[in-house]
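Heads up, one of the protein chains got dropped from this complex, but the rest are sitting where they should.
So, subunit A:
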Amino acid sequence: MGLGFAVGVFGVLILAHAAYSTIQYRGLLKIMEEEFSGPPMNVVIELLLGFAVCMWAALTVPGNFLSIHPYADENRIVSLPANLDFMIFNHRGKAFPLDLDLKLKH
């Protein structure tokens, strides 16, 4: 969690730096009176790196993926709950009372 979060912050910083570099580059172009055709190579690499790092962090920090398949072990229902609202007490267990000394002692 801590590591993933730090990596995510680092990725956002890289993206911010890429944006800052682009703005500076455009300013430089304006001074040199050239046309803007695209960001320089190092900014593109920075963008791709920041994107990858952010994506990794976004996929790891919130938690693990859960299966959506109905037959996955977490989703596959193997038994229904006992219908406790309709439970009745005079069942055959009545014939075999527990021989333990069970009492509330206070």
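Here is the rule we use: a residue touches a chain if its C-beta (ideal position, glycine included) is under 8 Å from a C-beta of that chain, and two chains touch if they have at least 3 such contacts; residues count from 1.
By our rule, contacts and distances are computed from a predicted model.
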{"item": "Chain left out of the displayed complex - its UniProt protein name, from \"Large ribosomal subunit protein bL19m\", \"DNA repair protein RAD51 homolog 3\", \"Replication factor C subunit 5\" or \"ER membrane protein complex subunit 2\"", "value": "\"ER membrane protein complex subunit 2\""}
{"item": "Residues of subunit A in contact with the chain not shown", "value": "69-90, 93-94, 97-98, 100, 102-106"}
